[in-house]
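Down below is the structure, laid out as C-alpha cells.
Yeah, one chain of the complex is gone here, protein chain that is, but the others are all in their spots.
Now for subunit A:
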Amino acid sequence: MAMDLDEPLDAAAVAEMGEAALQRLCDADPALFLSPSADLAAAARAASRHIYSSLAPLSPAQPPPFPSLLAGPAFDAEQIWSQIELLDRPLLPHLRRQLRRLEQQPPSQPQPPLEKPAVAEREQSEEEDGEGSESEELKEEEEEEELEETDDVEEMGDDYEEEEELDGRERKGVEDKFLKIDEMAEFLDRGDEEEYGGGAKRGEKKAKKNWMESDDEDEEDEDGDEDDEDEDQLDLEDFEDDDEEAEGAGEIMYKDFFEKGHKKEAKKKDGYTKKVQFKDEAHEIEVDGSEDDDDGNDEQVLSTHEKERLKMRAKIEQMEKANLDPSTWTMRGEVTSSNRPKNSALEVDLDFEHNVRPAPVITEEVTASLEEMIKKRIAEGQFDDVEKPSIVPSKAPKEHKELDESKSKKGLAELYEDDYAQKAGLAPAPLSISDELKKEGSALFKRICLKLDALSHFHFAPKPVIEDMSVQANVPALAMEEIAPVAVSDAAMLAPEEIFEGKGDIKEEGELTQAERKRRRANKKRKYAGSHKERPASLQKD
C-alpha cells in the first residue's frame, strides 16, 4: 500500500505509521530487497523518518538543522543519508558521554531489559542490506547498545557491525520468550570473567572478530595485536587471579558480583585499553588518558606476590623470546664473513691464538746488548761461518782409461809380450795414467819454478835436467842461462867437438906426408867421378 508521506500531521499517527513501516520491512522476505521495489522503498523512507524524528530531540544542537527528515520520493539515498549524518555527527559523541556517565553510576535497574529494544532493532536492521543509508543509521543505533555490552570503546568499522548483525541472525532461531541467547552469553561471560579474570569474553569476541574479518586487511593487524595483548593479559591474569577467582567461584558474595565484579569489568576494560606491552619495542604503550584513575585502582589491587609474579612472568617471556630468536653472530659457532654484518669483527675483541712470535721491540738496551755480543765475537774471533763439509771419498777415485784414438805404437805381439812380462814379473808395471799425470804435473811445476827464480838474479837455479833426448841448438849460452843479461858472454852452448864435422886426426896441408897427400887426391877424384857419373854423355869431357 502506498504511504502518503506528507499529509498526516498527527504525531502519534506518524509514529504509528513509522512503526508499521519498520515492521513491514522486518517481515519482508530478504530476497525482495535484491530487486528494487517501490513499495519497500516507501516503507523504508517512512521508517527512517520515524526514527529520525525520535532521535531529533536528543540532539545536543537544539534545534537540529533538519527538524524532520526530508525523505520524499524526490530525494535520493545520498541526500537522505547526508541529512541523517548531519544529525548523527554531534549526536554520537554526546550519547557516548552519556553512556559513560551511566556506566560509572551504579545502575538502578538491571540491564537486560534495556537491551531488548536494541535486540529487536538489531533484528530489524539485519535485513536491510539493500539500503545503505538505513543500515548505517541502524548500525549507529546499535553501536550505542553494544558499547554497554561489549566494553569496546574504540571506533568500530562497518565490518564489525555486520559481524554483530550476522551473529544475531544465527542465534535468532533458538530464542523464545524464556531463553535469550544474548542474555545467556552475557551471564556466561560474567562467570568467565570471575573465574579467569575477564579476558575470556574479550577473547571470544576477538576470536569471532578474527573469523569474520578475513576480508578486511586493515583491521587484521589491529586485531592481531589486540588479540595478542588480550591473550597475554589473559595469561597474566590466569596466574594472578587464580586464587581470588577460585574463592569467588566457590562463594559468590554480593560485593563480588555487583561491586567488585563491576570493578573488575571496568578493570578489564581498562586493562584492555591500556595495551601495556611486555614484549618488544615494536608495540607502543597506549594508555587511554581518560582512564588514568583506573590505573591507580589496578595497582592497589595487585598484591606484592602478584607483582613479583608479573615481573617473573615478564622475565620468563623475555628469556624465552631471546632463546627462540636467532642469537647474535658472536654467540654462534663458526661464522664466516658472509654470516655477519660488515666490519662487525672490528667492533668485537677477538681472542685467538697467535702462532707468530710478536716482533721484538727495538729499544736502546736491545741494541746495546747486540753490539756487545758482536764486539765479543770479533775479539774472540768466533764467527759462525758456514763451513763447507769436506766430502770424504768412500772409495778411491776411479781411473778412467781414455780411449786412445791414435794408431798404437806397439804391435799386437808386443802388447801380448808386455802383458806376459808383467804377469811373469820380468818387466816393471807400466805407468798408470795417474803416474803419467803426476809426471806431467811435476815437470810443469819445475818449469814455473825456474822462471820465478830467474826473475831474481840472487838465487840462480840452473835449468832442471830432464833426461830426455832433445836437440841442442847452437845458440849463445847466455840466452839459455840468463834472462836478464848482467854481463855479455859470447860463450857458445856447444863444445867444439860437437860442432866439428869430420872424423879422425885433422892435419893441415903442411903436415901431410907424400903418401897422405896422394891418398887425399885419390879420394877426391873418386868422389868427383861418382857424383859426375850421371851427367849426360855430351857434357862429359873425354
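Here, contacts are C-beta pairs under 8 Å (C-beta built on N, C-alpha and C of every residue); 3 or more make two chains touch, one makes a residue touch a chain; residues count from 1.
To be clear about the criterion, contacts and distances are computed from a predicted model.
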item	value
"Transport inhibitor response 1-like protein", "BRICK1 subunit of SCAR/WAVE actin nucleating complex", "K Homology domain-containing protein" or "Nuclear cap-binding protein subunit 2" - which is the UniProt name of the missing chain	"K Homology domain-containing protein"
Among A:A322, A:A379, A:A396 or A:A413, residue touching the chain not depicted	A:A413
Touching the absent chain when the full complex is considered, from A:D76, A:E251, A:E347 or A:D404	A:D404
Residues in subunit A touching the chain absent from view	400-401, 403-408, 410-417
